[in-house]
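Of the protein chains in this complex, one is absent; all others appear in place.
For reference, chains read A, B and C in written order, and residue numbers begin at 1 within each chain.
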Amino acid sequence: MAPLPISAGIEDVPQDAAAPRHHALAERFFAVRAATEALAAPLSAEDQTVQSMPDASPAKWHRAHTSWFFETFVLQPHQPGYRCFDPDFSYLFNSYYEAVGARHQRNARGMITRPGIDEIAAYRAHVDAAMARLLAESRPDVAEIVELGLQHEQQHQELLLTDIKHAFSANPLLPAYLPPPLTDAAARAPELEWIELPGGRHTIGHQAQGFCFDNETPAHDVLLADFRIAARPVSVGEYLEFIEDDGYRQASLWLSDGWALVNSQAWKAPLYWEERDGVWSSYTLHGLLPLNSAEPVCHVSLYEAAAFAAWAGRRLPTEFEWEVAARRFDGATARLSLARPHPRPLANGFRQDVWEWTGSAYLPYPGYRPAPGAVGEYNGKFMINQMVLRGGSCATPPGHARPTYRNFFPAAARWQFSGFRLAQDV
Amino acid sequence: MAPLPISAGIEDVPQDAAAPRHHALAERFFAVRAATEALAAPLSAEDQTVQSMPDASPAKWHRAHTSWFFETFVLQPHQPGYRCFDPDFSYLFNSYYEAVGARHQRNARGMITRPGIDEIAAYRAHVDAAMARLLAESRPDVAEIVELGLQHEQQHQELLLTDIKHAFSANPLLPAYLPPPLTDAAARAPELEWIELPGGRHTIGHQAQGFCFDNETPAHDVLLADFRIAARPVSVGEYLEFIEDDGYRQASLWLSDGWALVNSQAWKAPLYWEERDGVWSSYTLHGLLPLNSAEPVCHVSLYEAAAFAAWAGRRLPTEFEWEVAARRFDGATARLSLARPHPRPLANGFRQDVWEWTGSAYLPYPGYRPAPGAVGEYNGKFMINQMVLRGGSCATPPGHARPTYRNFFPAAARWQFSGFRLAQDV
Amino acid sequence: MAPLPISAGIEDVPQDAAAPRHHALAERFFAVRAATEALAAPLSAEDQTVQSMPDASPAKWHRAHTSWFFETFVLQPHQPGYRCFDPDFSYLFNSYYEAVGARHQRNARGMITRPGIDEIAAYRAHVDAAMARLLAESRPDVAEIVELGLQHEQQHQELLLTDIKHAFSANPLLPAYLPPPLTDAAARAPELEWIELPGGRHTIGHQAQGFCFDNETPAHDVLLADFRIAARPVSVGEYLEFIEDDGYRQASLWLSDGWALVNSQAWKAPLYWEERDGVWSSYTLHGLLPLNSAEPVCHVSLYEAAAFAAWAGRRLPTEFEWEVAARRFDGATARLSLARPHPRPLANGFRQDVWEWTGSAYLPYPGYRPAPGAVGEYNGKFMINQMVLRGGSCATPPGHARPTYRNFFPAAARWQFSGFRLAQDV
Partner (left out) sequence: MAPLPISAGIEDVPQDAAAPRHHALAERFFAVRAATEALAAPLSAEDQTVQSMPDASPAKWHRAHTSWFFETFVLQPHQPGYRCFDPDFSYLFNSYYEAVGARHQRNARGMITRPGIDEIAAYRAHVDAAMARLLAESRPDVAEIVELGLQHEQQHQELLLTDIKHAFSANPLLPAYLPPPLTDAAARAPELEWIELPGGRHTIGHQAQGFCFDNETPAHDVLLADFRIAARPVSVGEYLEFIEDDGYRQASLWLSDGWALVNSQAWKAPLYWEERDGVWSSYTLHGLLPLNSAEPVCHVSLYEAAAFAAWAGRRLPTEFEWEVAARRFDGATARLSLARPHPRPLANGFRQDVWEWTGSAYLPYPGYRPAPGAVGEYNGKFMINQMVLRGGSCATPPGHARPTYRNFFPAAARWQFSGFRLAQDV
């Protein structure tokens, strides 16, 4: 196996160089807020209202909840005389902050027909106007929490897309969110190559300037053994081989909880795939499309990723191996494109097309401390029963792709844009 | 007990005298269709989309399903060259007709964000235009099925109201469908009086001219013992006494299945009632209103009706006793008023403010035969595990109140406008 | 159709002529108590402990509960100085009498490993000894409640058999309760004949001397139309034709709730039937046996009975029609035989081999009043969501077969020895 030529490793440079400057913060604020509205624009009032499962939320709710975040954590504590848009909204649009008071039960978000989308738009405008006044004051005391609010809103931009994809897939008409893109039917995934990296002591976690979430800290050293990691994620074509080799029917390949799901949920392929008369297609935000072998496999659970790896005689990388490799490699740039919320054909590198499952449980780094107050509920209380995904997806906004970024979901989750790459011991 | 003066008994006169005349049928067709649209008019696109429980349906679905009925059972078989509006709609908007083909699962009707309300309006217009052409031909062969379609649509008008009430009640903001009416706070329910009626052989079921459902036939004789029946339904005030006397905590008053629900669902009062600091109010289509003691109690299950009756030392009437009494009494006129989908203060008689639970199971009359074909699924296959309600409610359209009309719901159902009156042996 | 020769009609003669005489009551007491023990004798301690579903109870529990009944309703109120065997037992072995105090939850009866079967035997002996003393006093004030206790114990004898059959069927080894009987492989069901009976006014309910349950009263008249009723229940052979004609795959034959069960539970045949390589067998208390076409079909739900009737172009009789016919016919003698808890090959008449589903809901007769006190919970509170079965089964003890006897189960129940016969309008 020839070592892969590696261009200059990317570094933990601040990915949003604008952060420290207040004028820039205001600009960034409005850019992020506008991006949310652009994502919701193709959706009708009805589309924005439904909730297709307890884990998903209505698009309208995402639009309101992100505004509630600024109202609750920025405007109310920091803007004297701020007039709350509607006191009932705190109950409706608090997601999980116990410290902020009672809240609407998560699985009933789809019942909120009122306020309607016009009132939500007015809510957003009200919050934006107050934020504009606040940001014009160039107050350094709010910069950090405003930045957190923007990062938070960007996370919800990705969820808005994954949630509406799930909702549309529950409609027998399989509506398209956007028209189908021009695709390169001739695209082929590059041959699988391996990057070999030396073990030893590596520093993990965020240590550069710029924003990061608390779960990326503190930076600390870990010991790794020498390892090899695939130069690209697993492709649709490779995954089809696994299916055709009865991958979903061999218990020995599966983690026990995964095998139980394969049987109880009758899993036969990734989420959104369907086979008719021997031809596979997949529901996408562009409607039902034929499978493209050159794309990374997507919408798989950790269980499917691990079963594939067992079938291939490999394993998943740990989140530490992934981070070490990604730092050495070019290309970790986020790529949410309104025109194509769908993974591109594969190329080598650590590109953001699918989140990549790792073999690491989502746990606190040594010395981790959540922030005090309600904002401290952001990450810490979810550090159980979840696995780490690294990288970023076709639905990830700019600024959410860095080598230290830790995404996390339960091993059974499939509605995110989740794929994986392989690793092996040396 | 003084016998109640009874005015001329109502008879089974045809309640829609227009039925046989085709011109009149067309008029009636458009009146009924317009009434559905009027009911939906106060609802936003979002309001019309949600489904708050498997038993309820979205308002938009009701609008489409009733159109699908005309398309499927009138236009497609009887109008040569009829162009189906959209072939996918049959899958989406078939309710339960197994003979007509596959259909969308009932509990996922709330996922149909598309077609949107504008497309549903276009669907209705398309069907209405085709029906106008058909009805202009004065074809006697379609009169019967058109009439069934209209009766069917009127039933869905009532469901549209009960379902949106349930959906709104699941929104913490408790939105109002209509502004609150002027109410007569001084209204008082008349003292409870009893009508005594002789037993013997009575004819039950529909035997006059005019439309009826198959479940009202064939007319047949039953033997009754002498009985007394209350001159009006039980009032809110009387029901409050039952609650305050610990009616919901005395197992001995309850049917076994009802007692299990009282405990597992923590029932403490009728659906939509809530008590704060000793004050009771009730969610209505006009928003949250204080309880009015003079109104009939409403939104109770058969279990609650039977427990109240046990507490009062009475019983529920059978559906036969109810029918015999209602025929003798004036006032069985339907009263759906767009301005007030809420029961009026009580007066003596058999007025349509709340459906009245009876002690009779919903079973076929002797000699009953369902119609052949898909339309035969209308009533017969539901003749199990349901109890009969008689009368009509504030949400019942004109033409759906006659002494022989048999409504039916499971004993646990509470989201209909369901109350009850008492009876006793002589 | 030739009318069937009918021998002398059976009458409502007291079926237990011994009831009024105290000496006889004691004799009867010990005979019934001994019969329970004989039924439990083939069961190991383990067999007697398990509960295979919430509706079933462990054999040990049946033995204890029937003793608790005598302790609670006879000895404690009527025998001064009676020493309770163990005060904890009231909590464990009360079935559903709310008025008697708290009780163990029904679906956890299988957790009662202690008291063990030896202690249950001691409990029974303790109660029997006290009862012997009481019965020796020839006190007329207890005769009625003792008789109720014996009837109650006999009902539990049948349940003991149906419940252990269900429990054994959940064991992959399919153990036999008794060795297989000699069977007449050449037996054939008689050709289906019809009994035609005149309608008019018929008296229904118990009016003779001798014991009956409160739900058989008061006797009252009903009006019937002329009808025909089959001279025997439907046979296994006939039911196989229904299966082979895709009876379980035609929605149009089924009540709506039944069709939902066919699909969600994957019903393809009666309970306990299984097909391997085209050969049908059935689990019985004698182990797995080949189907015998000459036997009455058994272990069907009301839904299956009604679907078969629809397929055959017939209907189920009402409980009133059944009662009228059974009175006219010979043979209504109970037949629990320890040697053969399995239906015999069919013969014409109203024999007790399978309970027969009727088309009647289980509701109170006009004028019905439950007894005061805890015993009043015996029947009345179950008069909802159940259908009436008439006749008696191969597991029914003597004295529980009379033309007026009303058995009742939910329409979905299949673990009783339940079959059915057809009826039709004239």
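As a convention for this text, a contact is a pair of C-beta atoms (placed from the backbone, for glycine too) under 8 Å apart; a residue touches a chain by one contact, two chains touch by 3 or more.
None of the values given here were measured: they were computed from a predicted structure.
Chemist: Out of all the chains shown, which come into contact with the hidden one?
Modeler: The undisplayed chain, in the complete complex, is in contact with A, C.
Chemist: Among the options A:E37, A:D257 or A:E275, which residue touches the chain absent from this view?
Modeler: Hidden-chain contact among the options goes to A:D257.
Chemist: Among A:E27, A:E98 or A:D118, which one touches the chain that has been omitted from the display?
Modeler: The missing chain is touched by A:E98.
Chemist: One chain is left out of this view; which of C:P172, C:G278, C:G313 or C:P372 touches it in the full complex?
Modeler: Of the candidates C:P172, C:G278, C:G313 or C:P372, C:P172 is in touch with the missing chain.
Chemist: For chain A, which residues touch the unseen chain?
Modeler: Residues of chain A in touch with the missing chain: 96, 98-99, 201, 220-225, 251-252, 254-259, 302-303, 306, 359-361, 363-364, 366-367, 377, 381-385, 411, 425.
Chemist: With the missing chain put back, which residues of chain C would touch it? List them for me.
Modeler: Touching the chain left out of view, chain C contributes residues 44-50, 52, 60, 88, 91-92, 104, 108, 110-117, 167-168, 170-173, 175.
Here, only the chains that are shown with their structure count from here on.
Chemist: Can you list every chain that touches chain B and also touches chain C?
Modeler: Touches both chain B and chain C: nothing.
Chemist: If I list every residue number at the interface of chain A and chain B, are over half of them used by both copies, so same, or under half, so different?
Modeler: Both copies touch with mostly the same residues.
Chemist: If you average the Cα atoms of each chain, whose average lands nearest the overall Cα average?
Modeler: B
Chemist: Averaged over CA atoms, how far is the centre of chain B from the centre of chain C? Could you give it in whole Å?
Modeler: 38
Chemist: Just how far, in Å, is the C-alpha centre of chain B from the one of chain A?
Modeler: The answer is 48 Å.
Chemist: What are the residue numbers in chain A that touch two or more other chains?
Modeler: none
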